[in-house]
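Please read the structure below before turning to the comments.
Shown here: the complex without one of its protein chains, the others still in place.
For chain A:
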Amino acid sequence: MWKEIEKRESGRVRPRSFANRVKSSRVASLQLSNHKDIVSPHKGSVNSLQVDLTEGRYLLSGASDASAAVYDVQQPQKLEGGGLIAKHKPIFVIDKQHEHRHKYAISSAIWYPIDTGLFVTGSYDHYIKVWDTNSTQAVMNFKMPGKVYSTSMSSLATSHMLIAAGTEDVQVRLCDIASGAFAHTLSGHRDGVMTVQWSNSSEYVLVTGGCDGAIRFWDIRRAGCFRVLDQSHSQLGRRPPLLERSAMTKGSTSRSSSGGQNMSKATAVSRKSSHGNGAKHSGSNRISAKGSIKHRLHPGMLSSQDRATAHYGAVTGLKISEDGMYLFSAGSDSRLRLWDIESGCNTLVNFETVRLQTNKPIQLSVSEDSALVFVPCMTVVKAFDFWSGKTYFTFRGHYEYVNCCCYSALDQELYTGGNDRQILVWSPFISYEADEGTTRNEDSWSD
């Protein structure tokens, strides 16, 4: 370690790569923390965890017993075990005794991205509440048409303060904190929406995954979604090459006998080449089929006819990589897929998974510089390499299903919460020397 620092001092190693090297060696040694413990007051399964985006210091958790709690993960409340184990108790808890409580389970709890003065909780009792952290009062209430599965706020937003909410209703609603009303709704899904995520590259782009298996990209300034991810469109490498687009061919018109006004067209998308394997010409057909409908549809709504599915079951988890170029999705068909956002294609990286939880949305997490993805699979959390799909680590510690995991890039720590009501901390291994008070030559019998 000292040699590394010396190399950095003398300039032989660049500071950035030195930091990255230290971080990745810490991540490689992640295990159940032997020096940090979070005391969880929840009496129901922990559904959602988030570390705040501004300081990386406060952890917000939401649980099935309608309780939400905030912990300070950098300063412990108590030190036990001879000063070695730090116990982090919650700073405050909102539970069923609170006057503004939720009635049923909290499915998602997120911080306001600008500062930690506000946080938002969405619950199965059809309400989304915005809370003031310092006075722990609910300042705003939004009523949704169905159980709220997931909420999200954009961390890049400078011109809007919208909460995107995915519920069991087919429409995605955007709630505005500034005005206290709904901004607009996005329709296009055919079943409930399980996960919503704002894009990391644009403040107006929202990605939603639904129970119908479709992943849709929405630009909130327009009507309708502008892309639906289809699992049969795939590309063989990281990026499609910039040259050599194959010719766009217009296919036959549809033979719908009712004389509907919409035409179906098949367009061939540009060909992809396999990574390092030499060029290969191939085209995948993109069919946006229109049914034989009588009425004219607004051009922005044409995508609601697109029935492409990203997964064979429901989409249970979505995460965009830090650079905003790739999207990672988990489905109830026990498949994890990596999508290239720019081209909308499935890069065929195969992640070895056996089973994933199917009825609840799960929260995935990526490490900084997107080298690892942390996925809760049943009772363990697996860390997959982003590009090769190999399982690097398996974190076994929970007694029951794991629902959520959150990676804190500042300390390289992973927090996971599960149905066993515990929040576990996984941190880089620190070894403690055991010779406090006894020298090597003595054993426990000598006095």
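FYI, contacts are C-beta pairs under 8 Å (C-beta built on N, C-alpha and C of every residue); 3 or more make two chains touch, one makes a residue touch a chain; residues count from 1.
Throughout what follows, contacts and distances are computed from a predicted model.
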item	value
Listed names "Aspartate aminotransferase", "SMCR8 protein", "TATA box-binding protein-associated factor RNA polymerase I subunit B" or "Serine/threonine-protein kinase 19 isoform X7", matching UniProt entry of the absent chain	"Serine/threonine-protein kinase 19 isoform X7"
From A:310, A:349 or A:383, residue that would touch the chain that is not displayed	A:349
Interface with the unshown chain - residue positions in chain A	232, 234, 236, 252, 254-256, 264, 274, 280, 282, 284-285, 287, 289, 291-292, 307, 312, 333-335, 348-350, 352-355, 377-380, 388-389
